[in-house]
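If you scroll down you'll find the structure; I have some questions about it.
Only one protein chain is missing; all other protein chains are in place.
As written, the chains take the letters A, B and C, and residue 1 is the first residue of each chain.
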Amino acid sequence: MSLPLALIVETALCVLTPSNDKGNVALQVYKGKDEILLSKLILDPSHSILTQSYDCRLRLDTRRPHNGDGFGVGYYTDPKLGPEPCIFTSTIPAWNCINLERLACKTTSSLIFAHVRATTEGTLSDSNCHPFRYNSLMWMHNGNVGAWRHVKRRLVDDIGDQWFLGVKGGTDSEWAFALFLDTMEKMGHHPSFPPPNGFEHKALRQAMLKTIARINKFIKDIPEPHRSAKDLDTRSLLNFAVTDGHTVICTRYVSSRTDEAASLYFSSGTKWVEYEGGHYRMERRDKGADIVLVASEPLTFERDNWVTVPTNSVLTIHRQTVMIHPILDEYYNPSPSYSRSSGFASSKGLVNNETPNGSETKVLAASRKLDGTERVDAKVAINGVAA
Amino acid sequence: MSLPLALIVETALCVLTPSNDKGNVALQVYKGKDEILLSKLILDPSHSILTQSYDCRLRLDTRRPHNGDGFGVGYYTDPKLGPEPCIFTSTIPAWNCINLERLACKTTSSLIFAHVRATTEGTLSDSNCHPFRYNSLMWMHNGNVGAWRHVKRRLVDDIGDQWFLGVKGGTDSEWAFALFLDTMEKMGHHPSFPPPNGFEHKALRQAMLKTIARINKFIKDIPEPHRSAKDLDTRSLLNFAVTDGHTVICTRYVSSRTDEAASLYFSSGTKWVEYEGGHYRMERRDKGADIVLVASEPLTFERDNWVTVPTNSVLTIHRQTVMIHPILDEYYNPSPSYSRSSGFASSKGLVNNETPNGSETKVLAASRKLDGTERVDAKVAINGVAA
Amino acid sequence: MSLPLALIVETALCVLTPSNDKGNVALQVYKGKDEILLSKLILDPSHSILTQSYDCRLRLDTRRPHNGDGFGVGYYTDPKLGPEPCIFTSTIPAWNCINLERLACKTTSSLIFAHVRATTEGTLSDSNCHPFRYNSLMWMHNGNVGAWRHVKRRLVDDIGDQWFLGVKGGTDSEWAFALFLDTMEKMGHHPSFPPPNGFEHKALRQAMLKTIARINKFIKDIPEPHRSAKDLDTRSLLNFAVTDGHTVICTRYVSSRTDEAASLYFSSGTKWVEYEGGHYRMERRDKGADIVLVASEPLTFERDNWVTVPTNSVLTIHRQTVMIHPILDEYYNPSPSYSRSSGFASSKGLVNNETPNGSETKVLAASRKLDGTERVDAKVAINGVAA
Partner (left out) sequence: MSLPLALIVETALCVLTPSNDKGNVALQVYKGKDEILLSKLILDPSHSILTQSYDCRLRLDTRRPHNGDGFGVGYYTDPKLGPEPCIFTSTIPAWNCINLERLACKTTSSLIFAHVRATTEGTLSDSNCHPFRYNSLMWMHNGNVGAWRHVKRRLVDDIGDQWFLGVKGGTDSEWAFALFLDTMEKMGHHPSFPPPNGFEHKALRQAMLKTIARINKFIKDIPEPHRSAKDLDTRSLLNFAVTDGHTVICTRYVSSRTDEAASLYFSSGTKWVEYEGGHYRMERRDKGADIVLVASEPLTFERDNWVTVPTNSVLTIHRQTVMIHPILDEYYNPSPSYSRSSGFASSKGLVNNETPNGSETKVLAASRKLDGTERVDAKVAINGVAA
């Protein structure tokens, strides 16, 4: 049986990978063959990322957010305007941002990242809003790096000057991006020189997995007795998303064998349709999948549109194909019946309390379609991490 | 029987009048013999106006706010610095405003207004944040003027140039303040020339009641068939608060005989005490009442600290005394058993869904202490309106 | 010679009409056959509207600005996204707005309005930033309405409810736009129903001229002795720009026979070229003119690229043609040698102190190309106003 998790759906492949972290952050990825109006993703759906950010807060009854909200959207434009995405960030709540509303109604793109922040590190500042950008690369994070106060200096010391000096804000998420950029460079894929058709998807995926491995290593290197101090939580929630404008890599990951990661979903199809005021669904006219959406929680109430990404796996959207690979490190458990606790992610506000029933099953079913080629690829990816 | 609603408690009188509109707006008044640190009211209480604004939203599941949040606090300083209050407003959410947090920890005052806005008229702008100020007068509103699109021009045409030109923003609340200022002037109490010890409390109360009467008149003057159009809601929720630095006047009012007004509570005592991290209560060491708090919902979980202000009444804090008078117009019903529906205020997000049991009773009990003098005064006030 | 002011340049017509008000406001219009990257107009030119706003302040040594800066840009997108322009406004200085910088580098359009504000009415608020929009129409103003405190109520009373209620901010400029919209409606061209290919350029021009005439009338209606009060300045500086996405109308106007209006320039050609870092010029490869720029001061140091728009005239850009008509009211003087004082506009910071020599001559020379048809049209336009 092994390695069941890569999804391949025939020719015009289809996948979408929503990484759902509910609560303090909501993120969302759109990749389509055609451009879509931003407002159809961000503003109009009754359960859009905007209302998510708003609803998310509904569940945080007991704690007042101590840091800043913030919003960001990044999108790629006509290649004639250059390979870099355009980024719009806002430190006022997304639902109050008149500029966001106006821009979203007049801007189209075929690859969009969106992020709402209500989180734990860094003050309210444009510099702290996701997505982060370097050249053609765009990055988002939903979660937190464990034992950050001990990890920060190790990370800072381990990366090259260019990336060290490029960090403008104060979030663990931006430093994780710097670490990713450093990893890319050290692997021989300098972020300053993107190939005309983008980096290889294997390279991006490996760099992502190595980034996670390096973070885990920093935490392991915290000396005793700090590392075992009772009040130090070394678990990281690492739902990352990165793209170079061609390939999208998303992770759903927790550095724990017993806890569940923050949630993540995807949906794919041929058309994103508003069938009733504010209510959208994904339609699929044929086997193909022209559109892939990844989100920290489902954007529609049509729950069978959405597939859960398994804990501790990496999702790749490349051309018309979506692949899901397990992240085979010490925190991985291959048994589909293995049970993890959602308490940790939940304590961070990162668990959807209305988990759509049956979606886990759906992934496993889908995974049976795996073919051999992809499985090998998955192994390579993992080996890269393990090495 | 008649006129039961004025509260007089012996010598050092005590009352506080919280006008609670839950949901889209939270407002709060502090008046004390001594200065209090702003943070003890605004930031620290576990159920402070900050968390109210935050929690309030918890109940608004189904609608995304279409207009701006905003926050404002106004406070009087040492009289040597002049009779005007200092106003601090913010268009970023109060819980993210680092300046608010820093100022509140280092500022004391004996008369404070605070307001959180998430409402219906006007865009997100400092100009639209309460409290509004003119000279020594400060104004807040929780609710809405009915049929505003029809009333606005009538109001604009009815007030003097000085007040017409002074309006900076676009809210019905600021126009209602302009109307109040115009009323003061026409009554012979020009807001530009406050007496050294403030206006007479009767004058302020009468001006407030006349302001409400003028708003009701504007609505009645809407010509048919507009006035009876099905989609036109002519009911106003008018919880106002005004002060000149000496007297505080608050109303809890709805222009309907069958609906309940937005909620309003008050608490009074001798000391505002943090008995446990983030948990405050009002203490009363003797019969006196050095502190009066009015709030759109209770700031503490000690529910017996809080008294409900009856629907369609006006609360006055003058020196050490609190008085509550009924507003005896066509929307008043003297029967204490008369039942109103909370559906309307609730639809605006202006009803507290955890009404403290027994508080209504408490008011009625308290009201028996009314003495004759005050009753007469109450009559005068009402007559002023009726005329 | 009569009516010298309409510019017609052969077939593929060419004109551009910069309305320059230096000092407290800078505005800029781009209309081209092809789309242009916003940054090439707004950010990159060494004398761009950004640096103008910055430089303008250089001349205001003696007065601290008491009101808000603000920035706005409006542009039309692919017609598939609807006829309305996209508006981006900012209350932080344009040169610090990271979102503006990022958007301008990734957005193209063939019709762009840009405006920098440092002016006299209204507080710092997104609601007060130009350009203003209604449906497909976009509006900017550089200058001020004379005796505004006396005019405001007259204007408010004279316009229909729809436009009265639509005003969100507090500026004379936005109220002037409401007046324009009301004028359009009363002329039978309802702004809510734009024809598929835009309004007729004559209709837009007439509505503009009527708007100016109505403002003049409001001022004349100020009763004595107010109107003659020494401290009341009844002169208006009305450099307006309006467009429906097809036609652009700009005025350079002052309601005075002895004062000069705020400055306004235009440039036209076939290509807008950066010939050296930050230095742009307009090139003309043939007689055609694919690009027209209108600006409150020249955007390049190539002064022969720029033509001064005469005081009290209206400039029309329609398809590939630019026309300039005199505004033949009581403030018009047909003599080209008639001398006006720049003192008034200068006192408002609205005069370019480095007037390019010879540009006035240039306009007159150009005007000799006028043909009969256009002259008649000019008469009609004027008659429309006079009537």
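Here is the rule we use: a contact is a pair of C-beta atoms (placed from the backbone, for glycine too) under 8 Å apart; a residue touches a chain by one contact, two chains touch by 3 or more.
No experiment lies behind these values; they were computed from the predicted model shown.
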Residue of C:N96, C:N197 or C:S347 touching the missing chain in the full complex: C:N96
Residues of subunit B (touch criterion as defined above) contacting the omitted chain: 37, 77-78, 81-82, 84-90, 98-99, 102-103, 105-108, 126
Footprint left on subunit A by the chain that the document does not show: 122-127, 149, 152-153, 156-157, 161, 164-165, 167-170
Residues belonging to subunit C that touch the chain removed from view: 50-51, 54-55, 57-58, 61, 64-65, 67-69, 91-93, 95-96, 98, 123-124
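To be clear about the criterion, only the chains that are shown with their structure count from here on.
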Length of the line joining the C-alpha centres of subunit B and subunit C, rounded to whole Å: 45
CA centroid of subunit A to CA centroid of subunit C, Å: 46
In subunit A, residues with contacts to at least two other chains: 98
